[in-house]
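Before anything else, here's the structure in question.
A single protein chain has been omitted; all remaining protein chains appear in their positions.
Chain IDs A and B follow the sequence of writing; residue 1 opens each chain.
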Amino acid sequence: MTNTNWQAYPGETTLSDLTQPLGLNVQNFLSAATGIAVMAALARGITGRQSSGLGNFWVDLVCSILYILLPISIIVAVILVSQGVVQNFSHYIDAKTLEGGSQILPMGPAASQVAIKQLGTNGGGFFGVNSAHPFENPTPFSNFIEYLSILIIPSALVYSFGILVNRRLHGIMLLSAMFIILFAGIGISLWSEFHVNPAIGGLPFMEGKEVRFGIFPSALWSVLTTAASNGSVNAMHDSLSPLAGLVAIFNMMLGEVVFGGVGSGVYGIVLFAILTVFIAGLMVGRTPEYLGKKIETRDVFFAVIGVLLPCAVVLILSSISLVVPGGLAGLSNKGPHGLSQVLYAFTSAANNNGSAFAGLNASTPYFTILTSIAMLLGRFGVIIPVLALSDSLGRKKYTPPSTGTFPTESSLFVILLISVIVIVGALTFFPALTLGPIIEHFLMIGGRTL
Amino acid sequence: MRNLKSGILIFLIMAVLTGVVYPLVITVISQTAFPDKANGSLLSGDGEIHGSILAGQKFTLPEYFWPRPSISEYNALPSGASNQGPTSEALRQAVEDRSRELTPYISGQIPADLLLASGSGLDPHISPDAALVQIDHVAQARNLSAEQKAHLRELVNQYIEQPQWGVFGAPRVNVLRLNLAVDDTFGKPPLEGANQH
Partner (left out) sequence: MTTQNKKTNLFDPQIVRRAISDSFRKLDPRIQVKNPVMLVVFICAIILTIVVIVEIAGSQYSDFKFNIQIMLWLWFTVLFANFAEAIAEGRGKAQADTLRAMRKDTVARRIRNGQEEKVSASDLAIGDLVLCEAGDIIPGDGDVVEGIASVDESAITGESAPVIRESGGDRSAVTGGTRVISDRITIGITATPGQSFLDRMISMVEGAKRQQTPNERALSVLLLSLTAIFLLAVGTLKGFTTYSENASGNQSFASLTVLISLVVCLIPTTIGGLLSAIGISGMDRMLRKNVLAMSGKAVEAAGDIDVMLLDKTGTITLGNRMATSLIPVWGTSIDRLADAAQLASLPDETPEGRSIVVLAKDKYGLRGRDLPSQTRFIPFSARTRISGVDLPGRDGTMRTIRKGAIESIWNHVRSNGGLFPLELNVTAHDVARSGATPLAVAEGSEVLGLIVLKDVVKGGIRERFAELRRMGIKTIMITGDNPLTAASIAAEAGVDDFIAEATPETKLQRIRDEQSEGHLVAMIGDGTNDAPALAQSDVGVAMNTGTQAAREAGNMVDLDSNPTKLIEVVETGKQLLMTRGALTTFSIANDVSKYFAILPAMFSGLYASAGGQLGPLAALNVMGLHSPQSAVLSAVIFNALIIVALIPLALKGVKYRPLGASVILSRNLALFGLGGLIIPFVGIKLIDLLLVNFKLI
């Protein structure tokens, strides 16, 4: 099960009232629970002292659903209904508008699904425009609850991971690294969004945004949803300012690292932590250790595969799609923004996100097939190396830390981890990004449209 | 084999729990606690449903306050947005066209939200500015006296919603609500010529 929830469908026209809960709810719960189960396996691998066996997947799965996902979902769903999110099994309503026209209002059990799509970092909306839709996200307060839901479980799980590996402080350090990257992203995004667009007559960036939210919560959401591999949107990312778009793409390019998906964010950042410890650990003059386990060739290999495979998928598929007719046919924008659309699509698919520069017509067979490939490689290309890594670490002897050990519970570790994450991401994607959002930013400043 | 069997069994139990029981439980709670909101916050009168307070409607007559441009023309099936990027020539063109259309009705600077389309295509709100600049054309179309126009202004000010609990969101005006109030106060305009704007 991938956790991408690429939504090329508008829920209200293509899915019936019954398929939404049965198909999507079940999938939303199970994929989130799978993420938690893999995270637990990894934690057991790290704490295991020359043991084999990573725990029972089914027990983890059921417990995650019963004790974490379901109870929180119920609370969130009820709050959302109180704000006006619809929750019924009625037929669509044909309303007669004030001017005498007709407006079909879609109905259905939206609140129950919205709750889990936000909490489980799935992101697939009940309606086509996702959380921009007034029935899915009717008030500023529902908006607040929804974006809070994006972060709550992924960030809590990082802390839990610290507890599971008996290094609470390490969990807090991982969490701090995530928050710092997140806040840097939010800063850049807001700075850019609160400027005006000289290319469109100096208007603010309100295209694709809802008045009830305004620019701040919309930009904030775009950072959160891409950082946490959620993929739900409350504004159209295609119309974000170029640098806010850049932050969104870059967040996804980093992989599921800055919070990431439920569970998957933890193992995403652990892969980076292992690389960090390896590179920096050498600098203290010892064979690098992560949480008491020596990092050796096999471990570096699995960590590198888990980090770089999604990157490779994004680069290859985007590059191809920008030259073949099947790919170019999907673009709705010209110039660098068209490039960004394709880049966004594959980055989102390969990194388990699901949000889009939705102008790209992704429902063509070409994009359906390629994004599916990207999703599968992006999800299992990470999970399989992570499980292999857990197994490899689990078989190792535990090395007790000494003063000569590279400390993974210090602020220095946080700085290093951030540097490695950002530099690896930046070095891999900088060329592609310069030809997309970066050049678009400069064009826009120059007042040019294409 | 045993593993697979128990796997399938667990999957089925979880599917029923999350796919059937969970939405039903939420529905029962919602229909009991917030029946109006759970059913779409509908507005009805004269035995008819006029729409939802949450979903924007299309208004083209100058007697009404106009909402934001909508790519789907406030058709809710499906909802949709322009998805034009910030350097899109098409977007620049659209803004220019809208600006040209609005200029006869609105004097001075046209607020950005009247030129730029929303994400959902169903945005029920406009900014307070966008409501205030439209008082002129509503008053003119309805032939309101200066006194009535002042009343209209009062009405608009009354319908400006402040951020939720002072914290969440931006100040805004619900166009449908405002137009209903205008109709209530000054009467319903004749509907010929609607949707020709």
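Throughout what follows, contacts are C-beta pairs under 8 Å (C-beta built on N, C-alpha and C of every residue); 3 or more make two chains touch, one makes a residue touch a chain.
Bear in mind that the values here come from a model prediction, so they are computed numbers and not experimental data.
Undergrad: Please provide the labels of all shown chains that the missing chain touches.
TA: The chain that is not shown touches these displayed chains: A.
Undergrad: Given the contact definition stated above, which residue among A:I75, A:L282, A:A329 or A:I369 touches the chain not shown here?
TA: A:L282
Undergrad: For the chain that's not shown, point to the residue among A:S90, A:S372 or A:T399 touching it.
TA: Touches the omitted chain: A:T399.
Undergrad: Can you tell me which of A:G292, A:G330, A:G354 or A:G394 touches the chain that was removed from the display?
TA: Among A:G292, A:G330, A:G354 or A:G394, only A:G292 touches the chain that is not shown.
Undergrad: Name every residue on subunit A in touch with the hidden partner chain.
TA: Residues 275, 278-287, 292, 295-297, 299-301, 304-305, 308, 311-312, 315-316, 318-323, 328, 334-336, 338-339, 397-400, 402-407, 410, 412, 416, 419, 423, 426-432, 434-436, 438-439, 442-443, 445-446, 448, 450 of subunit A touch the chain absent from view.
Operating definition for what follows: only the chains that are shown with their structure count from here on.
Undergrad: List the residues on subunit A that touch subunit B in their complex, please.
TA: Listed in rising order, the residues are 10, 12-13, 21-23, 25-26, 28-30, 58, 61-62, 65, 70, 73-74, 77-78, 81-90, 92-101, 103-107, 109, 111-113, 115-116, 127-129, 132-135, 138-141, 143-144, 197, 199-201, 203-214, 217, 233-236, 238-242, 245, 332-337, 340-341, 357-359, 440, 443-444, 448-450.
Undergrad: Quick check: in the complex, which residue numbers of subunit B touch subunit A?
TA: 6-7, 10-11, 14-15, 17-20, 22-23, 25-27, 29-31, 33-34, 37-42, 48-52, 54-61, 64, 68, 74-92, 95-96, 99, 112-113, 115-127, 163-165, 168-170, 172, 176, 179-180, 183, 191, 194-195
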